[in-house]
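Presented below is the structure to which this report refers.
On to chain A.
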Amino acid sequence: MFISPILRKDLRIELRSRFGVSAVVMFLLVTVTTILFSAPGEQIGSSLMSALFWISLFFGALTGLARSFVSEEERGTSFLLRLHAEPEQVFWGKYLFNLLLIVSLSISAIVMFAFFFRDFHVRDIAMFLLQLALGAVGTSAIITILSALVARASQKGALLPVLALPVLLPLVIATTDATRITFETTNAWEGIRGDILILFSFDIAVTLVSYVLFHLIWKE
Partner candidate 1 sequence: MDFLQDHPLYVVGIIATVIWLGIFGFLYRLNNRVNKLKK
Partner candidate 2 sequence: MSKFFHSNIYHLLLGALFAVSTFVCFATPIGGSFNDVITLKMNNVANVTPVKMKVISLSYDSLTKKFYNVTDLYGTPARVLINSSVSLKLGDNLVAECSYMPTEKIFNVVRIERINPLLTFPLIQGLGELGRNMLFHVPMSFVAFIAFLIATVYSIQFLRTKKVYFDHSAWAASSIGLLFTTLATVTGSIWARFSWGSFWSWDPRETSIFILLLIYLAYFLLRSLLEESHEKKARLAAVYNIIAFVTVPFLMFVLPRITQSLHPGSSGTEAPVINLSGKTHTDPILSYVLWTHVTLFTLLFWWMKDLYTTILRKENE
């Protein structure tokens, strides 16, 4: 499908400057620190822990991933991109790059939470990783298409969180519920089966719709 040039380009820029990953890691660090300062020594239950984890992830994703299209507009390279690549290639390239960003965000989040919070115990690791992966895929698709939409608008600023967060909320509900259960039991499948199904179908629906609609946003 010839998507690699765009992905490779973004990866190369990223490796050179490390802007995306560092912004994301900094955001996480600040968030975790804020939580630690505002609730020092507090016992954090599993549902609160799950909520904090996903709040950090979703807002981190919003800050980190929004740049993918906005930076093209700012650098003036989006016009060239439109000329040289098919919209599908641009979409998959950006989408996969955002996915990799979210994966690095998730890994950093897990590391930081495990290190800083003594109440962060994942009992069912396989299920935890599964719902994390599904949540990441859905978040990446939504933020990719919506940041493309916002980038075409002349004022980008606050529009992305306003558009993306409500649409992401069903994902938030499913993932926080699933994470909470993986914190509580070692055999989480029975409890999170419904959530996994929702995440899976939501991901498929959203990725499909994003892929189909992307060229309508992308063209002039």
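Things to note:
The definition used in the following text is that contacts are C-beta pairs under 8 Å (C-beta built on N, C-alpha and C of every residue); 3 or more make two chains touch, one makes a residue touch a chain; residues count from 1.
Selection criteria: all candidates are chains of the complex that A comes from, given by their letters.
Remember, predicted model here, so these are calculated numbers, not experimental data.
Looking at chain A and the listed options 1 or 2, the chain it touches in this complex is number 2. Of all the residues in chain A, the ones that touch candidate 2 in their complex are 142, 145-146, 149, 152-155, 159, 162-163, 165-167, 169-170, 173-174, 177, 194-195, 198, 201-202, 205-206, 209-210, 213, 216-217.
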